[in-house]
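All protein chains of the complex are present and in place, except for one that has been dropped.
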Amino acid sequence: MKEVVEGSHAVSEAVRLARVQVMSAYPITPQTHIVEALSEYCAQGRMTGRFICVESEHSAMAAVIGAASGGARTFTATSSHGLALMHELLHWSSAARLPIVMAEVNRALGPGWNIWMDQTDSLAQRDTGWIQLYCEDGQEALDTTLLAFRLAESASLPVMVVLDAFFLSHTYEPVDIPDQTAVDRFLPPYRPKVHLDTREPFALSQMAPPGCYMEMRHDIQAGMRRVPDLYTAAENGFEEIFGRRYGMLEAYRCEDAEIILAMAGTAVSTSREVVDDLRDRGEKVGLLKIRMFRPFPTDLLRHSVSNAQKIAVLDRNFCFGLGGIFAQEIRAALYHGEWRPSVFSYISGMGGRDVTPEIIKEVYGLAKAADRPETESVWVGLDPATCPVCRTA
Amino acid sequence: MTYDPEIMTETPMRISRSNISTEINKTGSWRFVRPGYDEKTAPCSSVCPAGEDIARIEMLVGQGMFPAAWETILRENPFPAVCGRVCFHPCEGVCNRGQMDSPVGIHHLERVIGDMAIENAYAVPHPFYGDEVEANRRATHGKNIAIAGAGPAGLSAAYFLARLGHACDVFDADSEPGGVLRWGIPWYRLPEDTLKAEISRIVDMGVNIYCRKPVTGEFLAGAATSYDAVFLGCGHGRSLHMGIPGADKVQDGLKYLHDIRRGKNTRTGGTAAVIGGGNTAVDVARSLIRLGVDTVIVYRRRRQDMPAFEHEIEMALAEGVRLMELVTPVRIDGDDDRLSLTLQQMRITDMETAGGRCRVVPDGGRTRILKVDRAYSAIGAEPLESWSRPPEQQPDLLKMSHCTLSTHPVSRLPLVFGGDLTVPVKSVTDAVASGKQAAMMLDTLFREGKTGIPERIAQCQVGGGPALSMEIYLSGSRKFRNPTIVPYTAINTDYFPPADRAVPPMTSPSERRASFEEIEGGYSPETAVKEAARCFNCGICNDCDNCRLYCPEVAIHIDGTRCINLDYCKGCGICVVECPRNAMSLEEEKS
Partner (left out) sequence: MIRSPLPQTDYMTSGHVGCPGCGATVAMKFALRALGEKTMMVIPACCWAIIAGSHPQCSLKVPVLHTAFATAGATASGLRAALDMRGDTETVVVAWAGDGGTFDIGFQALSGAVERNEDFIYVCYDNEAYMNTGVQRSSSTPFGTRTTTTPGASWKQTRKKNIVEALAAHRIPYAATASIAYPEDMIQKFQRARILKGGSRFIHVFATCPTGWRVPTDQCIKIARLAVQTRVFPLYEVVDGVRYTLNHDAAPRPVRDYLSIQGRFNHLSDVDCDKIQTMVDEDWMLLKRKATPWPPLKPAYDP
């Protein structure tokens, strides 16, 4: 049934429909609406799960690790500093092969305190072994959350569902909220592969000496390697019931594009408009939406950019000492590909700064004009008046 | 495509998940010291002349197991109800508990065990721990022993010899058996019924007691025809004479005790003096007091030098007996109804002598007169017959701690001298010890020959000896006991809350002097259990289970008995320290 809901609440509805059994979270703007809604559902009796109001994000992740080890379907949500605080346990949960689903609202890291849109927080966790899926709009947020449970439980890996702060989390949109019966068909009750049971005692997560540690690590990657297949299978199932699918990447008007814009999150929506506009003016431009970031869809990426000369990546994040993260990853993925377009790295829209159509057009213009990419990422939209020392590269 | 949860099954998922027991790690290899169960000897049992397994006895009483406690005593001593009344309890003097608060009431506990056995007719334990084959074999090879004297030594010898399968005939000059027990110790210390019950138990074992039939020199000469050995426990039947003018006016103390036992010579009232300082003198005085006679003991040394047991002296004084120290009579005048004793004052010349008592000499010419109606002497005794004296310089003489064995051809059969004739301390329990030693000596003589005796006796020592254990002689489990004596420092006193020693009911001095009724009551069974629980059970395991409880390696288990699994024991030593009673030892691991 279609309702106008906030992006956060689209996620909450999905969690409710997924019949999550144990949730635990600590409030941090702009994740709060997700968890408030969940508390509300529990109080109303619309959800029978336990919601544990912990005293920090680190404890929130610990609690869901405990719950997942006990065999429950689990969920948490956080953002920015909360995610950073959880860092050690992100490593822990993936190596423990626990199918935890987490909604992560992309928010800037301080200092200075900044509660607005920035992708650095989730991307800084790219090494932790979590599957990462980036959402463009409210419907996608809801659908991805449902997909996430099925994917996590079949891959035995945790999944991060990523939303833009405010631009997605606090924006109201019409969203088709499926009915429970349909969701139950898509997502049957969780049957854990490993969980603690006094009838068959064993220890989990104990010391693994050099003789066996590498094998365990290898198997995590083996799990990751299966994710594309599992994801596709899940989407097949989803489409069958709900009529929608998203893919790991979406190539929009890329078939004959000379320049392809690449990005993730709500900026994709804006870029669709810009691409259409530019196409109308004869520009051979396409848009690559990055949806699955981990595992990185290398083969699909190489296939999707097979005719372009240039990829202009818009990063709303930065890895200091290196550059925009999506750009790095795309560049690395293309390095050994048959067709190797140049990868231009552009930085904009950090800390909540809006990525307007003008900025996207500027990015396109810069990429088109340049023969070759700069060694360093190019910052777009810096305001020298605000900060005299800042300069565009 | 519908949801297929099995899609992941072919991908291995090695995670840190463990359920193989750590028991595959044999951590015993870490060890450099090794604990072990090592039961040791309690100090009490090493000074008990009868070598009773006191730690074990108290352990059993503490658990309410009176019959088992009694059986433990009977393996070493046939007279618990007697000794529990008259023994001078050297055990309590070395009791480790005494160093914490007060010694365990071992003496009183023995009495209550003995009394319960009589009351409930407990059966004597099988001498060979139930092995009927051994019993029959022994009986088949049993010898015939003649025993002179039905006192504690002779009766004990008969008891132990009978248990070893030998046939015993006991001969006594008196009308009733018991010797000193009946005729020397008044019944306020040892009631007649108690004594009779314990003697009848021995008779029930098949021992023959012939009263009014003293052993004579002629008997001994012809004994070889019917007997294979003779035990001489006739004691000291002749009192020593005072050897002063007028000594004939003085009555013999031992005879007095004998007489009042038969109901004779029970004149009451008046005054009396008792000359001497031993148990006999004290018993005479306390008997006189009960007959309303105002009594004074006259002793040549000081009270602390008196050979009588201290608590007996104390009781005598509490009952009204007076004591004159450092005086000795030098002449006695007067007639049967009124005597005048001339007492010479003595003085101490030498505090240190070989016997531990001071030396005294007459203090110049200082004398005084003591007028009493009657006087009794109890200055010592000696064997009545010359043949009952143990030979001194005979070839082939084997002198052991409590007995002397003569195998001289003149006697034509082995003679063992025991009891007061040979014991180092003239006490009832030493008499029992000598009976036991004699039984072991004779039994070994018959089985192995004389040369085997010293070694066999040495093997049976409790602690460092001289106490002997018949249990060890018969290869009971006591033979595995480590003879090391447990010192107080080895006891883990953390496990013993402070508790006062229980005091049995006792009549007041005024009540006591009014009758010959037994003075001391016994503990009730409940009190006995509580008092016995104060015992540390030095050196023996009482199943407290501390070792197994505290073992961090879960390496101690019970399989019949407690076993330490050396595959896992790391040698931490906690078990040894937490054993409250030093029944374990730690030794270096042999590499």
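Going by the order they are written in, the chains are A and B; count residues from 1 in each one.
Just so we're on the same page, a residue touches a chain if its C-beta (ideal position, glycine included) is under 8 Å from a C-beta of that chain, and two chains touch if they have at least 3 such contacts.
Bear in mind the structure is a predicted one, so any value in this text is a computation, not a measurement.
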item: Which displayed chains the unshown chain touches; value: A, B
item: In chain A, positions touching the absent partner; value: 21-22, 24, 48-50, 52-56, 58-60, 62-72, 74, 88-89, 92, 195-198, 201-209, 212
item: Contact set of chain B toward the excluded chain (per top definition); value: 16-27, 30-31, 63, 492, 494, 543-545, 549-550, 552-555, 558, 561-562, 565, 567-568, 570-574, 576-578, 586
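Following the convention adopted for this analysis, only the chains that are shown with their structure count from here on.
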item: Centre-to-centre distance between chain B and chain A (centres being mean Cα positions), rounded to whole Å; value: 91
item: Sites on chain B touched by chain A in the complex; value: 1-5, 7-8, 11-19
item: Residue ranges of chain A touching chain B (in the complex, touch as defined); value: 95-97, 150, 153-156, 186-188, 191, 193-194, 201-208, 212, 215-216, 218-219, 222-223, 226, 230, 233, 236-237, 240
